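Structure below; questions to follow.
Removed: one protein chain of the complex. Kept in place: all other protein chains.
Chains here go by letter, A, B and C, matching the order in which they are written, and residues are numbered from 1 within each.
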Amino acid sequence: MSGVVLNTGTALQADAPAVAAQPSRLRHFLRALWRSRSGRFGALLLLLILLATLGADLLPLADPVKRHLSLRYLPPVWLDKGQWAYPLGTDGQGRDMLARIIYGARSSVMVGLAAVALSGAIGVAIGVLAGLRGGWLDQVLMRVVDAILAIPAMLFMLVVALVAGAGLAPLIVVIALTNWVIYTRIARAEVLRVKELEFVAAARVSRVRSSRLLLRHILPNILPALVVVATLNIGTVILTESSLSFLGFGIQPPDISWGQMLADGRQQLATSWWISTFPGVALTATVFSIILLGDWLRDYLDPRLP
Amino acid sequence: MPTSRRIFLKNAAASASVAALPFALPQIAFAAGSTTLTIAQSNDILSLDPANHENNSTQSALVNLYEYLVNKEFPNGKMVFTPALAQSWKQEDPRTWVFELRSDVRWHDGKPFTADDVKFTVERMKGNPKLLSAVEKFRSVEKVEVLGPHRVRLVTSKPDPLFLHNFVGNGGSILPQHAFQAAGSEEAFFAKPIGTGPYRFVEWKKADRLVLARNPQWWGGAPHWERVVIRAIPETATRVAEALSGGVDLAVNIPPEDIGRLKSNADTGIVAFNIARNFGLHLRTEPGVVTHDARVREAIDLAINRQELADVVADGYATATRGLFPPEIPNANTRLTATNSFNPDKARQLIQAAGAKGAKIRFGSPSGRYIKDREVSEAIVGYLQDVGLNAQLEVQEWSIYNARVGSDSHGEIYFWGMGSYTDASFILNMGSLKRFNPHWKNAEFERLAAELPATTGEKERQAIIWRAQEIITQDRARIGVLYPKAIYSVNKRVQFAGRFDEMIPAEQVRRA
Amino acid sequence: MTAAPSLADAANAPSLAVLQTRRADTVLRYRNAGVTLQPLDGGEPLRLVRGVDLEVQRSQVVALVGESGSGKTLTALSVLGLLPGNARFSADEALLNGRDLRQLGKAEWRRLRGADVGMVFQEPLSSLNPVLTIGDQIEEVLYYKRQLTRRQRRAEAIDLLARMGLPRPAQLLQDYPFQLSGGMRQRVMLAIAMAGEPALLIADEPTTALDNTVQAQVLELMVRTAEQSDVGVLLITHDLSVVAQVADQVHVMRLGEMVESAPVQQLFARPQAAYTRQLLALAPRIPAVVRQPLAEAGLPAPQAAQQAPAILQLDAVSKYYQQPRAWHFKAHKHLALDQVSFSLQRGRTLGLVGESGSGKSSLARIIAGLAQADGGQLRFEGADLSDPAVRAGASIQMVFQDPYASLNPRMRIGQLITEPLAEQPGWTAAQLRAQAARLLEMVGLPASALDRFAHELSGGQRQRVCIARALSVKPQLLVCDEPVSALDVSVQAEILALLQRLKKDLQLSMVFIAHGLESVYAISDDIVVLEKGRVVEAGPRDQIFGAPRHAYTRSLLDAMLDIDPARSRFKARPAAPAGAALARVA
Partner (left out) sequence: MIFSALWRLLLQAVPVLFTVTLIVFALVFLAGDPTVMMIPDQASEADRLAMVAAWGLDQPVHLQYLNYMRNLLHGDFGTSYRYGSSALPIVLERLPATLLLAAASMLVAVLIAVPAGMAAALRRGSWVDHAVSGVAVLGKAMPNFWVAIMLILVFGVSLRWLPVSGSGTWAHLVMPALTLGTAFAGDLAKLVRASMLETLSQDYMRTAYAKGIPDWLVIGKHALRNAAIPTVTMTSLHVVALLGGALVTETIFAWPGLGQLIVQAINTKDMAVIQISVLVITAMTLLVNFLTDVVYRLIDPRMKL
């Protein structure tokens, strides 16, 4: 509502050459984050998860792959027969659940970050190219994007996985090869939008080099939309990994991932619930915090997105 | 082109009619008291054509619909052929067999079963190389002669000691000549197939259910069940849940950790029994890899604690072995046992001697293909690490895994299960061995493989086959690890003991 | 007023009669009204409006004037109870049609809206629901406010639309807002507001989004409707000429406070508050003397064009826009510029005039090199601009309309200003920074702005930055595309003054585009009038403004509203004290 816009600086003398200072962007960002309840919650939870992931080696944890066949299916410590050495119990091969969950975070977070980074890089490069060049190249690229988008993502991933195989690195490739089209679409649309903005026109009138135009004017301004999408996408990718694990194309031993633990433990959900429930909770909490943070980021950076 | 378009239209129409099928009102059919037998399999039935699938569970359903000339039974752990559609058979000379067929058998459409149907079944296979069973069935048959309505003579190109095996298992089911001709095309016949079995075809909804109904005209007497429903439930947790909730009477492929739950449930119990499968490891032997050194291969063999694998990892639902075939299989070398095979100290010494300490060994394993396959592999990798090898697990989804084996691009060791075979001479089939271990060579083994086809005497054959199994095991081209057991959940209202060949003839499942 | 538009004549006669017969009946009275906003993020409450006294009589037009942030719209919304949820309204007295607005419950507010007060908003397109038909949007008011039957509703809606001067009203009922022109939409809005037969009509900048010619028609309609239907009008506007034309009583607001209240003629003649005086002084206007035909005024006829060399010459420039029709092989061609020819002499300013859609901006973009002409030739200092080398060497810069969009939000002002220079070899970072400071000083900004981002500056400051950036490469030609129309009146004046000064100091040549003729007059030497992509008239400023030859030019000039209450074409008023409001800006 127009009446609520507070523009107290535009009355007569306010246009005089007095320029008010504002807090730095980072502080502004952090302050806004702290003020939002969901943003703060998501950020703190995620920070905790990331710290546990990075500091796993420093924590006094059991070896996550060491089997103790005599200690199989130990319940968590607060249940009957639980042991303090295995606070969250053990799995069907007598491996420490707590250690596995903390180490498993690495693969899950790694897949999330790497696949998003890779697909983002591919997608943005192609999207920017298509948006800037236009013409037949744009047409061809967009038809390929249409085709890939018309194939359900999971299905496409499985077909790609047939070629790439399963495991951590192939999985990242598989997800990236499916996922990049999202970024292409958004990057292209954003380039087309930003390209028409007056400051780009102003730069063009000044005969700014096209590389500079791209790096200084276009990329920084399409970034917010992409950052928001990428943040939310990390959550989706982590979930995707668990679905692929369910179908047998996920991360494979000796690597550990939550999706894999969850998928393997689903058989024992009724008998040894902790084997899949704890990784499930960890995964849900992580994705939950990522989505909260992403939603907040969207509100903060880019109110135009739905 | 016009024909193909018509086919397309017909297909489209068929699927449209499926779409129009009304969904019945909700009703939860719990089995108690019903005359319907419901079986949950872990695989989709692939085809109603018994000669065009390579799938044990598909055949385990089709045995209710079609029948063989002879059956295989395993009383007291020994295989024997028993009469089925053939009352008796005799061998006129090493190359000539005559079958006397039952005269009281009728097809589901009421037409009598005759020797022409046998001839048709055999010749159909020989005329169509695309049929999957064509690579194993009736290959030695030269000609089929109908001697009378219920008598047929088959002549082989050379003496075939495994001849009777042709008439059991995938591709051995006898099909009706007249119905094929009446239907016009194979596709039309298999849309609504008929056989001679105790149950006739009602409906097949792919990936969901095959429904069969009692064939009151069956030559063996009135069948036990009104209806047999064979469902495909690929997800194990769901299959177990169906068993627990009484949704199915029989559920196959139950993981050991669910046994307690099924046993403590009021309505369910479990059966576990030996089956014609074995788990083993294939080791690379070619120069340039660390397992080229026989000492390393021996160390690997010695490092594996098979008893622990059987008792703990498989929860006791497997037998430890170094052998390649379960003892029920004809000509299985029963001297190859796991007794005292575990010797990690000696394994360490051998590795030391071979200078392979810390050597990297890639260990390929499928996941979820066989019961506990990955867990067994993980355990074996642990044993190998215990004796000083840097073993690394490489798990792959089955189709990718299979392709790697097919293209010889797996690591030093890979895990492979085998099953459903005729007899232990399978191991001498150089064709298949070349696929699974293409670089292994052994002069004696090759000589034995060359001798075997010409050998007809039971004793001589057994000697060759036993020796071949020894050679492979000594060279550790493939080393046996476990004979797994099958575990079924059985609702207490029915009784079923399970079969070594994993067939599920509904007639052998009885109401309790 | 000699050139009174014909459309006003009809309205004036009855209005006089009505005024004499109707009693002075108060529909709205505010005493010491205020609006306080509680920020959503929990900061200090903000007193956005305070101490407002208002009174609106039937048939009276009361104007609420102020620049952005003055609180005029909030005041208007408070009458409808449509303040944002976190805003609080307070007043010593707040009566609408005798009802106390301070004590209304939800249901009472709902009864009051539409029936006692109707509202017309600034942007007619966004204020009409895009997915509902015009008929639907009118008839729901008729149903809920007047309980008419289906047939009555339809008849009444047709009648309303007809009264609003809309053609084919019956067919219009079936149409959607997007199918209508801007002026028609605003007429529909007026019909909706009037459908409930309110006592008070609130109009929030009702003509700001419209072209000048349409603006006059809509204002006329509003005044006539008010008089015929005997409703009071609360008009919210920033435009003093609109106030002068239609208001009876004026309230000037600034920063949430009422600065001055007076009858319109008194306010224009003897403004009391300093702020009002400033506003009046800064409002761009065209001296009355120019509007007399030159010959009549006894001025010498314009001299033939001077022989100074042309810096820019356009020769039959055409531009097509391909409207890509989805999946048709041939795109629809739309002619945006049709054989445009003119020349601009060095050191002079050429004003491009025309309504929206006339091709002004396309032309600006072509001159600046942002778009290519499809036909014709552009010459810059005699060289063909279609030659890339010439284009690269041509020192042409541009200033854009929206200072919010024309500065990259992610760059600091210092970088922004010298970016064109950074492309040239031989500049060190320190030199660039020093140069940026010099440029800022030139446009009247302190060097402290160098490290700021655009969002930290006000609109006027941003436009100064845009000008500084354009000047950084010492251009010979500056293309200004509506450089002031997004700014408040007072800021407009400052920017225009800045441009004037820079033009003189730097000997710039300029192409100046604006739809506000006053600002074009203020800055231009020569004028080119565009209509639908064609040049209809060109010549020296005073000739075009004083003796327009083409009918289109005349209609443009006629649509201009005099900033003199005495010259109202909508209201009959006694003559103003002579010459009081005719201070010249230029």
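Going forward, contacts are C-beta pairs under 8 Å (C-beta built on N, C-alpha and C of every residue); 3 or more make two chains touch, one makes a residue touch a chain.
This is a predicted model, so every value here is computed, not measured.
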{"item": "Neighbouring shown chains of the undisplayed chain, as defined at the top", "value": "A, B, C"}
{"item": "Which of C:L46, C:L82, C:L95 or C:A383 contacts the chain that the document leaves out", "value": "C:L82"}
{"item": "Touch criterion as defined above, residue of C:G135, C:P169 or C:G196 at the omitted chain", "value": "C:G196"}
{"item": "Sole contact to the chain not displayed, among A:L30, A:L50 or A:I151", "value": "A:I151"}
{"item": "Residue among B:A207, B:A353 or B:A497 that touches the chain left out of view", "value": "B:A207"}
{"item": "Those residues of chain B which, in the complete complex, touch the missing chain", "value": "1, 4-5, 7-8, 11-12, 14-15, 18-19, 21, 23-28, 44, 46-47, 49, 52-54, 129-132, 135-136, 187, 190, 205-209, 231-235, 237-238, 241-242, 244-247, 397-400, 402-403, 405-407, 418, 421-422, 426, 429-432, 434-436"}
{"item": "Residues of chain C in contact with the chain not shown", "value": "80, 82, 109-115, 118-119, 121, 123, 126-132, 140-141, 144-145, 176, 178, 189, 192-193, 196, 326-327"}
{"item": "Touch list for chain A against the chain that is not drawn", "value": "1, 38, 143-144, 146-148, 150-155, 158-160, 162-163, 235, 239, 242-243, 246-247, 259, 262-263, 266, 269-270, 276, 280, 283-285, 287-288, 291-292, 295, 306"}
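Quick note on the criterion: only the chains that are shown with their structure count from here on.
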{"item": "Of A-B and A-C, pair with higher C-beta contact tally", "value": "A-C"}
{"item": "Mean-CA-position distance for chain C and chain B (Å)", "value": "84"}
{"item": "Sequence positions of chain B contacting 2 or more other chains", "value": "none"}
{"item": "Sites on chain C touched by chain A in the complex", "value": "37, 41, 46, 48, 67-69, 71-74, 76-77, 84, 87, 122, 254-255, 275, 278, 365, 368-370, 392, 396-398, 400-402, 405-411, 419-420, 423, 444-446, 448-449, 452, 456-461, 466, 469, 473, 488, 490-491, 494"}
{"item": "Sites on chain B touched by chain A in the complex", "value": "236-237, 240-241, 255, 257-258, 260-261, 308, 312-313, 367-368, 374-375, 378-379, 381-382, 392-400"}
{"item": "Chain B-touching residues of chain A, taken from the complex the two chains share", "value": "67, 69, 72-73, 92-93, 161-162, 165-167, 247-249, 252-254, 266-272"}
